[in-house]
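Some chains have been omitted; the remaining ones sit where they do in the full complex.
So that you can tell them apart, the chains are marked A, B and C in the order they are listed, and the count of residues begins at 1 in each.
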Amino acid sequence: MATPATETGRAPSAPAQPPHVAKRPGFLDPRWFGFYALAALVLLFSALLPGTYPTSTNLTAVLNNESVGLMVAVALLIPIVAGQFDLSVASVLTLSMIVTVGCFQFFETPTWIACVAGVAVGALVGLINGFCVAWLRINSLVATLATGSMALGVALWWTNGSIFAENVPAGFRAIGDRIGFVPLPFIIAAVVCLVLWWILERTPTGRYLYAMGDSADAAKLVGLPTSGLTIGAFVASGTIAGAAGVVEAAILGSGNPQVGAGFLLPGFAAVFLGAAIYTIGRYNVIGTVIAVFVLAALVAGLQQFGLPFYIESLLKGAVLLVAVAITSGRFSR
Amino acid sequence: GGSEPEARGGGDGATVVVDAKARVEAAKVDVKAKAPADGPEAQAGKSVVLIPCSIASEGCAAPAKGAEEAAKAIGWKTTMIDGKDTAATQNAAVRQALALKPDAIITFAINPGEIQGAVAEARRSGIKVVASSAPPSELVDFSDLPTEATWALGGSLLADFAIAEHDGDVQALVLHDTGFDVLAARHRAFVDRLKQCSGCEIAEQQTFTFADLATSVPRMVQQMAQRHPQFNTVYIDYDYAVPAVLQGLRSVGVRDKTVLGSEGTSNAIASIRKGEQTATTALALPWIGWANIDALNRIFAGEDPRPAADVVSVKLIDRSVAEKMDGMWDGGADFRAEYRKLWGVEG
Amino acid sequence: MSRTVGVRGVTKRFGTQKALDDVSIEFRAGEIHGLAGMNGSGKSTLVKVLAGIYTADDGDVTVDGEAIRPMSARHAQELGFRFIHQEPAVFATQTVLDNLALGAGYRHSRPGAVRVRAEQRAATAALAAVGVHDIDLRAPLGDLSPAQRTMVTIARAVQDLDGDGRLGLLVMDEPTASLPEHEVELVTDVVRRVVERGIAVVYITHDLGALLDLSDRVSVLRDGTLVTTTPTDQLGSRQLADLMAGDASEELARVRPDAGDADGPVVLRCERLEGGRLAPTDLSVRGGEIVGIAGLLGSGRSTLLRLIAGAQDRSGEIDVDGEALPAGNPRAAIRAGVALVPEDRRGHAAFAGMTTAENLTIASLDGVAKPWWIRHRREARAAREAMDEYDVRPRIPERRFGLLSGGNQQKAIIARWARTQPKLLLLDEPTQGVDVHARVQIHQAIAAMAERGMAVVVVSSDFGELMTLADRVAVMRRGRIHAELSGDRVSEAELLHLASND
């Protein structure tokens, strides 16, 4: 039935290609959905709760709450970009808290030494992770599950069932405080995010990490220092988790081995949601940050309505599902 | 429970405050831990497995460590197995304990109703089971230690403290963990006592769970604090959760509120000394352990274990008390010696 | 059971681009139907529509004139459509046996239990039917060479041939792109046998001579539209090329008629190089020289290149420009000026999720980035230049690389390495899946690079390509360089003879 059409009228010589208009992302581009969601939520709750929601107190509160979660999320993000998982992040946070407060409790060290110790212990676990994955070539899920378990073991060992809270100097607690309306933990988290954003989006190192995450074999053949990058990714992840632990210790003023585990899954949720709402399908810092705050704005609003705590679980799940379904699922094109 | 003047329901504001102040003062003085006046001799050569709800949290672990100490004193062999926070792992710990063929198992802050399978199995194999810090239960040989009245006292004293502090004008935020049955008595007593005070009000109640305490409680507190700017008191079931409450308050710039917890962990006492937490009602945690060993000794001797529980009492600790303390309240002077004397194991 | 399968008015859009525009073709039973077209003209897209992997935006797949709706992969399978896709569908960690049996739905087994013996018998028969006898059924497919993998996928597609005649259509999208001569013949035999049973065959290749030889009719696609469908007996390969391009195409001639007198400095010197299936081998290549490597499937050609590029562990010495290379370190090799365009593009070269620009610049960000800052404008400009030079289409640096057609990906990978101006360029099947025009472009580019003093080693299963390109051809056999030919002695017949006889 098909009749072979003898087509003419095209420019001869080079085979023509339909004109590809490199489209600028428009307002309707799904990459903006995250911003819209955040804006809509804030507006909605502000309209409904004019007295308490759009207030600086509330902003301060939300920023303060999310700082550690944000740091955990970006700590998870780096290895994910490079194609690896770091499940030890939560335990590293715990260990770092314990080490920091332990420094005060037992050695009465100055604040800076305790902080450095907390961050260093995170970097160390990260180094071990990197070594296990890059050199021993262990699957990252297994390796970090194992090192995480061991880090937690060490934290439990030292605390032996108690909470460290002695001799914590006020200077250290100040890290958990705020300057004007801006909580210091948030400033720290923001700086971490900014640096990381620059590295991932604007430097060759970031490019290489994404390339490794895309195809480890090809990355190797293209001459990238894959071992170095892997180790670097895990060290960065561990260091940020360690810093998150220090900040959490300053916020709480104590070192508690049971704080930490709760940060893992929300962190992953933020990273995945981040890839769903911004630069679709690509794990990225901006998306992760937006995701953290979308969820926080939602939870804060709901709690101001006095809804019970389980609403949070339900709604977080629903938001995640709907966002991802819209932007990266079946309906995304 | 300890002795206290009965609260007169619906009394006029002034009397409620006066009564409350009286009870508070009474509970602040040095409650002295002591052993029961009489009891059976030490039953020799027993072995006991101790299962705290989680060794990682002091409220569970400290009584277990007290029991370990006491068992050593009475000459028994002990093994401690970690309950690791959840009913599933606590159930597993009890089953693991069976393999050691002990004479008894003591669980700490584990509701036997939640691990019925393992408990039944243990009793079937002739092992005595004592559930410390659990509501009265048919499932085990003995469980009401501390007694329900003692738990309730911990709550009502905190309410008294708040009433006294604010002269009968308490605006309270109440956070309750529904996951532990024993806490219900404490929480109820706090709420009931406040209700007796006509000028007092519970601005809002919320529930939370132990598992996501670190992340959800600060948020919850922030939002409650913003919604009820008039509040002056926060009650949360146990000291362990107080740092999360303080975190929430601090982040919305709220200070100088009455923050109440209960249990009397060393962390809480340090925090009270620093003026962050306001007060706690302390159970002498190691003493609970000793009392449990005493109860068990009575069971082995075929006697009623209840007298062992009657001695355990509650002390109210605020800043003035905390400043005189070092570490947690362990029941004061020499209850250990008294128990030794009771058991006839001097030395 | 013989059927006429066809497409009717099929249109398929990707974003704003029409990959297929109102295409109607009929594939008659018992006929080999050739599909020709330049890279990116929509051939593979058409195949995927037939396979039910893409749903046409418009139009239908028809069987005996009736539209199949809805069309799905499952449906195609049930209709007895069998495919060899351009990107072979293989399960690298599964055994050869499972790879074969999966394609036939384990029809020698019960749903409750796999009958291993029966499946093994069937698999052996299926491989034998395509002339392959020496593949261990229990080996994971990933351990096989790409060519062997291709043979397994072909065996899988035609294994129903001797069954109950469920085969309704056989579509082969460049099955021979990286196959050596001998295997190409095996494949053509298979195709002929299938057609004899009265089954429609669709065959795609950029080897226009072979296409004309084999097929009864040929359809030409250009930019997603059907140019014509004509019987092949009225067509010469020159004419066909013109139809594809829409204008006169360049002569397929030797690109370097004056070669053979390379006297530049020795760039590559290998001594007692050994590793993998490669027996100790010596090789040296001068700057400005293009050395071809010929050989049969599994003769060790790819291995040789991988060893030089450090992609595989080795023993023996390699000097590049007088500098000794450490073993198994691709990074050091690249620093020393070695570039490898590997055989397995998808697995070893492409970053499918990244943009085309990122793929082009990944090997060297010099000139577009400082260690702390990538200059995105400059990068885009550099990428566009490279895309212009190698005619990578579409000319959109931001386009996801995985969405480019196979041939355009190949051109981009070559451009990636050309940008780094290596001293030694190793090309493994450089024109696989590349259309005739691009092929000429690539050949000219390679020649130009050699002209500038670069040493080039080209592995190709297409002996014609080696003749066109190489100054000197080393023939490999069983992991050794078995003979070397240069100048006029290089002929396809001679190469084939040397490659297949000791």
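Just so it is clear, a residue touches a chain if its C-beta (ideal position, glycine included) is under 8 Å from a C-beta of that chain, and two chains touch if they have at least 3 such contacts.
Worth saying up front: this structure is predicted, and the values here are computed from it rather than measured.
A single instance of every chain kind is placed in view; the whole complex contains them as A x2, B x1, C x1.
The rule we apply is simple: only the chains that are shown with their structure count from here on.
Rounded to whole angstrom, the centroid-to-centroid distance between chain B and chain C, based on C-alpha atoms, equals 74 Å. With each centre defined as the average position of its C-alpha atoms, the distance from chain A to chain C rounds to 41 Å. The geometric centre of chain A is 38 Å away from that of chain B, both derived from CA atoms. In chain B, no residue touches two or more other chains.
The residues of chain A lying in touch with chain B in their complex are 52, 55, 57-58, 60-61, 64-65, 69, 156, 159-163, 165-166, 176-178, 183, 251-254, 256-260, 262-263, 266, 299-300, 303-304, 306, 308-309, 312. Residues of chain C touching chain A in their complex: 6-9, 16-18, 23-26, 38, 40-41, 65, 219, 222-230, 244-247, 309, 311, 330-331, 333-335, 340, 342, 347-354, 358, 362-363, 365, 369, 371-374, 393-396, 398-399, 416, 437. Looking at the complex, you find that chain B touches chain A at residues 54-58, 61, 65, 85, 204, 206-209, 211-216, 218-220, 222-224, 226-227, 240, 243-244, 246-248, 250-253, 265-267, 270-271, 276.
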